[in-house]
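In what follows, a single structure is set out as structure tokens and then discussed.
A single protein chain has been omitted; all remaining protein chains appear in their positions.
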Amino acid sequence: MKKLINAPDTVVDEALAGMLAAHGDLIKVIEPNVVVRADAPRPGKVGVISGGGSGHEPMHGGFVGMGMLDAACPGAVFTSPVPDQMLAATKAVDGGAGVLHIVKNYTGDIMNFELAAELAQAEGIEVSSVVIADDVAVQDSLYTAGRRGVGGTVLAEKIVGAAAEAGQDLAVVTALCQRVQDNVRSMGMALTSCTVPAAGKPTFEIGDDEMEIGIGIHGEPGRERRKLGTADEITEALMGPILDDGGFASGDRALAFVNGMGGTPLIELYVVYNKVAQMCADRGVTIERNLVGSYITSLEMAGCSITLLKLDDEMIRLWDAPVNTAALRWGA
Amino acid sequence: MKKLINAPDTVVDEALAGMLAAHGDLIKVIEPNVVVRADAPRPGKVGVISGGGSGHEPMHGGFVGMGMLDAACPGAVFTSPVPDQMLAATKAVDGGAGVLHIVKNYTGDIMNFELAAELAQAEGIEVSSVVIADDVAVQDSLYTAGRRGVGGTVLAEKIVGAAAEAGQDLAVVTALCQRVQDNVRSMGMALTSCTVPAAGKPTFEIGDDEMEIGIGIHGEPGRERRKLGTADEITEALMGPILDDGGFASGDRALAFVNGMGGTPLIELYVVYNKVAQMCADRGVTIERNLVGSYITSLEMAGCSITLLKLDDEMIRLWDAPVNTAALRWGA
Amino acid sequence: MSDFDGAAFTRFVTTFADRLHERREELTQLDSAVGDADHGINMDRGFTAVRAKLGEGATETLGAAAKLVGMTLISTVGGASGPLYGTFFLRLATAFGDEAATDAVGLGTALRAGLEGVRQRGKAELDDKTMVDAMAPALDAYDATAGDGIRPALSGAAAAAATGRDRVTPLVARKGRASYLGERAMGHQDPGATSTTILFESLRDAVAAG
Partner (left out) sequence: MSDFDGAAFTRFVTTFADRLHERREELTQLDSAVGDADHGINMDRGFTAVRAKLGEGATETLGAAAKLVGMTLISTVGGASGPLYGTFFLRLATAFGDEAATDAVGLGTALRAGLEGVRQRGKAELDDKTMVDAMAPALDAYDATAGDGIRPALSGAAAAAATGRDRVTPLVARKGRASYLGERAMGHQDPGATSTTILFESLRDAVAAG
């Protein structure tokens, strides 16, 4: 295992300490391991929190700040945080207008957020939850765990955070988050596996001429293993299901998000984006906004994911609204 | 070779096309492969250009825009661009106030920029050049190629770009760039090699328990190979020479820049930053500003570099000034 | 007659903790194949915390002890297994109430309450290929032999858990991360069903050692 760490069991805490040292103007860190916006709670503002396992940096801690998240709960690497964290986060950001929990659809995340919501409500805080489940690699079904929450989460957190910043109430913010969820689709692939520090070896083995299609963000193998393809072939393999399942049609406006899994450099992401732009143009889908970079990662895994969000005027306005976080910043 | 590319000889052009598709509001791309600020030339403003081999993304193309570079010249992967590119860039950004060439200290970059400067001057454009040579892993000497230009380049481009944006003249901007160069020190290390697409295999072999200390940004082996150490040991190995050679003393103010080499995820960079902050505190050096992320990379190499810049009030003001580029953005 | 007291409960939990620690790699390895390579790490983290808590002090009643375990798991494990095993022990606690000890029937009732808790929390059915596929048959076996006494009942339960764990190995998973793999999960043993089997084996041996 080759990593810039001191020990598997200190990496999350030390990274958090580093984040705090670097971004003390934006965030504070409270017990038990919760990243909270420096000026929280903001009276009268709906609090927006999220959380999940560590190993996805900059998600979610890097999105805490003006115009995005009020708090983030990082669990152990690839392990959902515990209810105590979400409870502490919810209390820390509640400004009297209630708190929205943005939850990625994983059994562990769902259950731990559920427990926290019950406890917070018991303490008299109004809590609503929206589950992000945008991964088209997984077929949607009532009888299974359903789709994973992946790249769409980043877009939801930015757009919803802007609405909360603008003073929208909990019902409106919650409905907006659900609207983003309903209109976003993602799919990812891996060139390499990644190594969970405490596990010490790659989660899966893969040949030099192979790739995994339909992966999530936890280093897990994907839906299928294929022979390594070109960037264009890979982009087509991801975009096809996204465009079809999302029903993207000529005249639609979209936000295109090409995300790196952690070990893939920007030069490759732009090669992929080039093809994404061509495919959208071919379909008559206008890319109104885009995001290219590593924002929701799987440790040092090499690979990428593509996310398309069908935009409306309000979403565009909220995407463009000022944001000031460690990972996303504009207009401020 | 596992990369998201279509072919080794198209990767640079396709990445550039992707950049243009993503950031058409900020940049335009002119022949022969020059990234130019969309609104260039700006009459009366000093033009600031840089360039170098590709494979270092987001440097330099990702730094083109308001408050930073007016143009960037990407060469083939790890190969200095050709004079034609710098000549075209210089002409495209000259607003009558002259053009500064920020050159990283590599024989190829120096000679190709030199040729371009001669040609531009022959066409009546005032050109000045500053060479960035901040890598303390290489001993400075009149009789050798001298120190490499690495992380300090990013900081110089931001600070100098802000001065040019503010309307400073060529002499002032040039002197400022030299002042940044004189006050900045960097050192890097690698956990893995990287693969030049056209070469098809890793530039060097390295064991699972080894690391390279004192690397540059071209996938080249470093000054020495050591047994893999902890993040703290590695940070000490890089910070020691930086602090000593830069003469950082108690009371100094610094900008600390922890950079990823392309294949190292953010979580690890924050672990390193945590130690950098401790070491600066121990020395009485105040970190006034910081930057943590992958900004000057070596393809998919895993590793990091650390850069410290001794700050003065003007540099701080210029660092904080608005910037709007694909890779660095704030205040706009 | 009371065959299961606080000492037995503590033996059970510490035995389980020991074995989770010993088999941490194995559980993580199973989770690597179908999940995110952390089940052994999660369980070991949780039960290391449980061991410390139990060490801290006197837990008068079975209920208090089980509650301490459940709360600790919920606060330290995370993931899917944290709330599930946490709920399991919290339901045990409610069933135990403030008894200092209980008998074969009482233990069976408590364990079934735990299973119900896991079912409600995780909404998993039989054959979804989760810990439920080890836990449910274990309790059926337990009830079938509870009349003969706690030891044979627990032996039957442990054996049935293992059988249940192996029975679903060929199946596609419908809950948890393994469900994302579709057909690729077929033939892989479920990590949670494996830790649940270890739970019943630990319970059996802890009581036998009493």
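Think of it as A, B and C in the order they're written, each chain with its own count starting at 1.
In this section, a contact is a pair of C-beta atoms (placed from the backbone, for glycine too) under 8 Å apart; a residue touches a chain by one contact, two chains touch by 3 or more.
Worth saying up front: this structure is predicted, and the values here are computed from it rather than measured.
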> The chain left out touches which of the shown chains?
Replying inline: B
> Which residue among B:63, B:78 or B:295 touches the omitted chain?
Replying inline: B:78
> With respect to the chain omitted from the figure, which of B:145, B:175, B:249 or B:281 is a touching residue?
Replying inline: B:145
> Residue-wise, where is chain B in contact with the chain that is not depicted?
Replying inline: 32, 53, 75-84, 106-108, 111-112, 114-115, 137-139, 143-145, 148, 196, 198-199, 203-204, 216, 218-221, 223-224
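We adopt the following convention: only the chains that are shown with their structure count from here on.
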> By number of C-beta pairs in contact, which chain pair leads?
Replying inline: A-B
> Which chain wins if you rank chains by how close their C-alpha centre is to the centre of all protein C-alpha atoms?
Replying inline: A
>> Can you compute the centre-to-centre distance for chain A and chain B, using the mean CA position of each chain? Integer Å is fine.
In response: 29
>> Based only on mean CA positions, could you tell me how far chain A sits from chain C in angstrom?
In response: 32
